[in-house]
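== chain A ==
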Amino acid sequence: MIVFTGVEKRYGDYRALIEINAAVGRGEVVIVCGPSGSGKSTLIRTVNRLEEIESGTITVDGVDTHSSELDINRIRSGIGFVFQQFNLFPHLNALQNVALGLLKVKRMHRGEAQERAQALLSRVGLGHKAGAFPGELSGGQQQRVAIARALAQNPPVMLFDEPTSALDPEMVGEVLAVMRELAAEGMTMMCVTHEMGFAR
Partner candidate 1 sequence: MLDILHDYWLLLLIGQYPNGPLGGLAMTLILAVAGILLAFPCGIAIALATTSPYAALRTLANGLVYLVRGLPLLMFIFWAYFAIPALLGENAPGVLTMLIALVIYESVYLAEVVRAGIEALPGGQTEAARSLGLTNMQTKRLIILPQALYNMLPSLLSQFISTIKETSLGYVISVNELTFAASQVNSILLTQPFQVYLLLAIIYFLLCFLLTAAVRWLEKRVEQGRRERKVKS
Partner candidate 2 sequence: MVIRFLPLELMQGESGQVLLKGLLATLELTALAWLLAFAVGIVLAVIRTSGLKGTDTVVGAYVAYHRNVPLLVQILFWYFGIATLLPMVVQKWLNVHGGGFFAGAIAVGLCMAAYVGEDLRSGIRAVSKGQLEAARAIGLTFVQSMRFVVVPQALRNVIPALVNETLLLFKNTSLLMAIGVGELTYASRQIETQTFRTFEIFAITTVCYLVISIFIMLGGRALERHYKVAGR
């Protein structure tokens, strides 16, 4: 599903990623762990091109995500990304956050998009919070909405960049539960995390 071949990334003279060769198969859940500064976040961000690479190729479902010919936005709508800092859009409520991609990228009709968004929110246990704004939600709830948002466009692949590192301990559990469910349903996942318990 995700294939890294000879990937290199440099920040000036500093080589952040050196000769990465790896693969994540369909339905596999791969955890990336390691000490701070080892480049794990950088690696996962290269997959959907939030970071550029100097050499090598990365393919998702057979498509080279760093090719200059393709429409990066179409590619990204096919990859779900969950950030450490959630990065929900504070001026939109939970439903609108999840529906935005459907409305603007998939060009769905408003009614259809809202239905689908509502269904996704229910799936992560927040169906009753559809009208709430991010500022009114706890960290754990926000991250679950972020997961729903990433799932909205039915991506075959989900990427998680330290999804629980910014959460208070009590809330880590609810997010991990959602992630476990996704894995059980056969989602291909790549996850950077400190949570060794989840890794096991």
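The definition used in the following text is that a contact is a pair of C-beta atoms (placed from the backbone, for glycine too) under 8 Å apart; a residue touches a chain by one contact, two chains touch by 3 or more; residues count from 1.
Criterion applied: all candidates are chains of the complex that A comes from, given by their letters.
Quick caveat, the model's predicted, so the values are computed rather than measured.
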Touching partner of chain A in this complex, picked from 1 or 2: 2
Sites on chain A touched by candidate 2 in the complex: 48, 50, 73-79, 81, 83, 85, 87-91, 100-101, 104-105, 133-137, 146, 149-150, 152-153
